[in-house]
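So, subunit A:
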Amino acid sequence: MHAVFYSLLPACGVAVYFFGPSALTVLLIATLGCLATEAVCQRLMGQPVTIVDGSAAITGVLLALNLPPTSPWWLTLLGSVIAIAIGKQVYGGLGSNPFNPALVARVVLLISFPVQMTTWSVPAPLGTGLDLVTTATPLGEWKNAVMLTGKMPVDMQGSMSEYFFGNMAGSIGEISALALLLGAAYLFYKRILTWHIPVAFIGTVVLLSGLFWLVNPGKYPDPVFHLLTGGLILGAFFMATDMVTSPVSVKGMLLFGTGCGLLTVLIRLFGGYPEGVSFAILLMNAATPLIDRYTRPKTFGALSQRGTQ
Partner candidate 1 sequence: MLASILSLGGIGLFAAVTLGFAAKKFAVEVDPREMAALEVLPGANCGACGFPGCAGYAKALVAGTIDLNQCPPGGADVVTKLAHILGVEASATARQIAVVLCQGDNRKAQLKYRYLGLEDCTAAQRIADGPKTCPGGCLGLGSCQRICPFDAIEMTADGLAVISRENCTGCRKCVAVCPRDVIHMTPYESGVHVLCNSHDKGAVVRKYCQVGCIGCNICKKTVPDSYKIENFLAEVIYEQDTEAGEAIAKCPTKCIMDFNVGYPDGSSYLPAVADKPHAA
Partner candidate 2 sequence: MAELLLILVSAIFVNNFVLARFLGICPFLGVSKKVETALGMGMAVTFVMTVATVVTWFVQYFVLIPFGIEYLQTIAFILVIASLVQLVEMVIQKVSPVLYQSLGIFLPLITTNCAVLGLAVLNIQKDYTFLEGVVFAIGAALGFTLALVLFAGLRERLELSAVPQSFRGTAIALVTAGLLSLAFMGFAGMVKG
């Protein structure tokens, strides 16, 4: 559990570098909020308080990484209460929740407070003294352009390399692909993550968006754009791979990842919301019990595939 916490630190570092103190406050409020909520809930239910295991802290950081850098303190606090109380403790604490708590909070906030949740800001690296100017995320920009003109926006904001290092608008954790990949590599090294879900997830997104891109390059962005913008890498490596809410068998994980990828592209290209990763993962979390039921590994010496009854 603590290893996952450390693997998120690079992303937080980049966020604080680009968005300055406001990102730091969001991170602190979210993490402390989650820890406090878990302690209160467990005390109320008369269970031993287990915030030391760090699962609430991880949910807090993940939630913060999903929020815009300028989100007000009450929004973050409300998000952490929802994540822990409704997302996890109501189901009985660690291991019992069917949905990823951080994503539950993000989607609740996105739908309840659309304005605050979509005020993005231009990254102002520390030392340049720029205050944060509000702007749209690359995905948001693309969706508005398609809505209005039916075509790609003419002057796309920033180039691919900038996206890679994080110099683009987006929620705190989404911006730098490099920092996230660094954290994920650490988790692979510690063998906490298996490759199945991220590879299936990202693979499906790249393939499908590539297909659409080939069919109509004027309208649909290329796969690399999809990869580096929005919450794909954060979602694929840290959100979708949350063990509690993802399938147990290898076939199940691959199916889960593919499903997430499919839904992400569908929502991004045709849906109402610019960012589809959160919804895709939540939907696949809902399908996990069924996936587990029908992708059981074949029992040793079983005559037929008894798993699919």
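Things worth noting here:
As a convention for this text, a contact is a pair of C-beta atoms (placed from the backbone, for glycine too) under 8 Å apart; a residue touches a chain by one contact, two chains touch by 3 or more; residues count from 1.
Candidate selection criterion: all candidates are chains of the complex that A comes from, given by their letters.
Keep in mind that this is a model prediction, so the values were computed, not measured.
This complex pairs subunit A in touch with one listed candidate out of 1 or 2: 2.
Interface of subunit A with candidate 2 (complex): residues 45, 86, 90-93, 95-99, 104, 107-108, 111, 263, 266-267, 270-273, 276, 278-280, 282-283, 285-290, 292-293.
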